[in-house]
Every structure is written in structure tokens, then in C-alpha cells.
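Omission of a single protein chain aside, the complex is shown with its protein chains in their original locations.
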Amino acid sequence: MGSGAFTLALVLALSTCVTPVERKCQLSGLWRNEQDSLMEISALDDDGGFQGEYLTRVTLAGGCTRISPLRGAQQQPSEVAWPTFAFTIWWNTFSNATTAFAGQCFVDASGREMLSTMWMLREAVGSLEEDWKATRVGRNVFTRKRTPKGKILHSLSPPCEDAALPVL
Amino acid sequence: MGSGAFTLALVLALSTCVTPVERKCQLSGLWRNEQDSLMEISALDDDGGFQGEYLTRVTLAGGCTRISPLRGAQQQPSEVAWPTFAFTIWWNTFSNATTAFAGQCFVDASGREMLSTMWMLREAVGSLEEDWKATRVGRNVFTRKRTPKGKILHSLSPPCEDAALPVL
Amino acid sequence: MGSGAFTLALVLALSTCVTPVERKCQLSGLWRNEQDSLMEISALDDDGGFQGEYLTRVTLAGGCTRISPLRGAQQQPSEVAWPTFAFTIWWNTFSNATTAFAGQCFVDASGREMLSTMWMLREAVGSLEEDWKATRVGRNVFTRKRTPKGKILHSLSPPCEDAALPVL
Partner (left out) sequence: MGSGAFTLALVLALSTCVTPVERKCQLSGLWRNEQDSLMEISALDDDGGFQGEYLTRVTLAGGCTRISPLRGAQQQPSEVAWPTFAFTIWWNTFSNATTAFAGQCFVDASGREMLSTMWMLREAVGSLEEDWKATRVGRNVFTRKRTPKGKILHSLSPPCEDAALPVL
């Protein structure tokens, strides 16, 4: 076998090795969405559960916001390259509303990770008659924010005295 | 004024004091929705967090289901009579899909509790091009199921061998 | 052929005629939903298009409402027993919001028709930054209201002077 054929075989073998069909998408870390809201997701538990923090930039009524805790779960944590997930946020210091996100983690052709999510924002209403109007729906795309990890959201959170209505 | 009249006035005054305008709605316990799916919510943590289990009666593809864990949070746990809440369900043993609910706990005029919720069901898709179609939306109303408490869902879950697609 | 066999054949033939597998669901007519809002849908065009009128009982901000025109379409009008449909409502005299419904017409086991719908209510916002919060979502089930047909909604509409915010 000539050296040319050997080189070709080697290149083919290597390219097979180094070209994974799908790069696995990792939920943990710091993420930012189109509205410049920030989200930090902790490492995942064995069962796919995770915790984190959310710093919104937008509110229903304007006003300042605080870092809020989130809790959620990823499906089939070890087997799937692009897992689906869902989480909920507590806005408890400044709102009687609640938000749930559901989405999937993707890696695009250039290797960039993104979280494609949809959310529901549920506001409290004072009676069953007003229940019909209490749920808003929308979409958010998060991309990974490259920064030193750690409790970074705390350093980014502005001092805040005002009360504010529900947020995303 | 006679002692009878005085007693009557006292009773009236007290009953006014001890009759709250709104009876507080409690998330914990066993609930059933229109599709006969069952949900059991644990006692709440100090911060409003809760865990539970969900036994669905419906699936996207038919097939049998298993009890699935859920995790969520209630807003402002101690201050609000009719709190909002959100939770997510792991269907991990039989699906790469995930579900998030958001809703509010109400007590109607007859004292009956109900959970008015909306949900999103996110399916896994194989590429970003298919992302647009991955999210379904719907509504569920849960009423309290009066049964002996405990790990009752486990006794209600049928034996199950089949794989099944995402569920609600 | 004996008379027994003849009778059997006759019974089979008749039962085939009088037992439709699915009774066809008709969109046209007067409908009422859980909130007591009323809707009247005209006869359908050849291509499935229809017009109608909507009288809501609920508004985002309270206040009185007026009969509003609606316009929509039914899919595959002649071939399907339980067609899907969608329509939009103009709230133009009292709101800069708009509503779209999508649903399916069913006939239940007892022959009762119902429209199972979901809707989106889009409010106007003043800037792109507020766009995220502009869409609400919900569900409505309509049942047929048995009343003399015609321009009945007009006789049911209360006199109305106030401006009111978007409605369903």
C-alpha cells in the first residue's frame, strides 16, 4: 500500500473520530436571553434536577428587580445529546406571579449552544371570574455568556428598593 | 341590656372576626384533573418549594405510563390566600419530553378548592429546524380528591411494560 | 330466502342507514362559552369562510362592551365530520387589542355539539421592549345556545357608553 493511500486512510479514520455527530449540550453555566436577562444554572443532580438563579431585565410594571431562585429538571440526563428541560422561578420578594419555562438545549453547526424556550407567566387574580386573563405566553432564546463562573449574578444585581410587579 | 342580648351581640362580633373573607387554599394533598390524571403534592417547604408525584392518564402516543416525580414552588407562601404556583414533571422513564404547569389555587363560593392551571408540553426534536413545532399548550383544572392520604399514587399505578411517548 | 333471513338483512340495511359513525358538526348558529360570552356564526361560504358577531362578557379592564365582528375559516368544509377552524375578532370600537381563536367542532356521545377552542389575546404595546408581555393565552369551550336564530346578538347587547380595554 502506497503512502498516499495510507495517509488517506489515516485522515478518514481521524476525521471519523474527531467529528461527533452531535455535540452534547450542557445546561449548567451562565446564560443570557434577547432581553439581556441573565440565568445561572447549577450542576445537575444525578436525576437531572438543577437549581439556579435568574436576574430579569424586564418587568410587567417597570421597577427594579432582584435575583430570584429557580428550580427545574432535565430529561434523561445521561443519554440524550440535546435534552429537553423545564424550570420554575420564584419572584417571591417582589411579585405574586410565577413563571414556568420549557425548552430544549441545542448546539448549532458552529458549536454554539443555545436554549430555545417558551414560557408562561401566571399572575395572581382576585377571583375565579378573572382567571381567564391571568396567563401570558412568550418565547426566549438563551445563549451562553462567557464569563468567569461562580456567584456572578450577585455581583451584577443592582441595589433595589422599589417593589415591582411580575417579571420575566 | 339583658345578658341574652349581650351574649348575642358578643357571638355576632366574634363570628365577624373569625370569618375570613377568603378561605386559604392549600396546595398539598391529592388532586385530580378532567382527564382523571392524579397528582399528589407534598407539604411545602418554608420557602414555598414542594415535591410530589404525577400519574397521567393520557399520552401523546398512547401506551402505559408510570408515576413521575414533580417539583415546584408556590409564591409568597404565608401571605396570600389564593397563591400562584408552578411546577415541572420528569417523564424520564418513558419520554424525552417535559412539561411545565403554572396556575393559581382558588376556593369557590361553596368552599371547594380548585387549581386552575395552564401547561406547556415540550417534545424533543432532532434539529433546530424542527424547533418551531415542539411546544404544545393546554389547560387543566384540578379538584381535590378526598381519599386517605399517603403514598396513594403508588397503589393506583398500573403495572406497565410498554414504552410510551410524552404525556400530560 | 326465508323471512328470518330477509328480516335480518333488512335490519342490517336500516341500521347502516340510521347509525352514522360520526354526526357532522356544524359551525353556523349561536354559541355560548363558560363566561357567558355569545357568538353567532353565519352560514359558511363554499371555501369554508365565515363571518359572525361576538358579544363578550369579560374585559381586561372591566367596562362595557359592544358586539364585535368576527371573520374566520373552517378547514375542508365538506369532507370532515369534526372540522377545525380559526377566526379573529375586531374589538375596534373599544380597544387596540386583537384576538385569534383556533379550535375544533365536536359532537359528544349524547349528540351535543361543542367547540373546543384556545385563544390568544394580543394587546398593543408602545415599544418593542414591551413586546414580550403582549400575548395572553387561554381556553374556551362553546356549546350551542338554543334560541330563535337571526340577529339575536343585537337584542342582547346592553347600551354602552364607556370605553373598555381589550376583551375576550
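Every chain is named by a letter (A, B and C) in the order it is written, and numbering of its residues begins at 1.
The rule we apply is simple: contacts are C-beta pairs under 8 Å (C-beta built on N, C-alpha and C of every residue); 3 or more make two chains touch, one makes a residue touch a chain.
Since the model is a prediction, treat every value here as computed from it, not as a measurement.
Partner chains of the missing chain, restricted to those shown and counted over the full complex, are A, B, C. Only one of C:Q26, C:Q104 or C:T143 touches the chain withheld from this view, namely C:Q104. Where chain C meets the missing chain, the touching residues are 47-49, 69, 71-77, 80, 82-92, 95-104, 106, 108, 116, 118, 120-126, 128, 131, 134-135, 137.
As for the chain not pictured, it touches chain B at residues 35, 58, 60, 120-121, 129, 132-133, 135-138, 140, 168.
If you put the missing chain back, the residues of chain A touching it would be 118, 137-139.
In this text, only the chains that are shown with their structure count from here on.
Computed from the mean C-alpha positions, the centre of chain A lies at a distance of 24 Å from the centre of chain B.
Distance between chain centres (mean CA atoms), chain A to chain C: 38 Å. Each chain gets a centre from the mean of its Cα atoms; for chain B and chain C, those two points are 30 Å apart. Counting partner chains per residue, chain B shows two or more touched chains at residues 118, 137.
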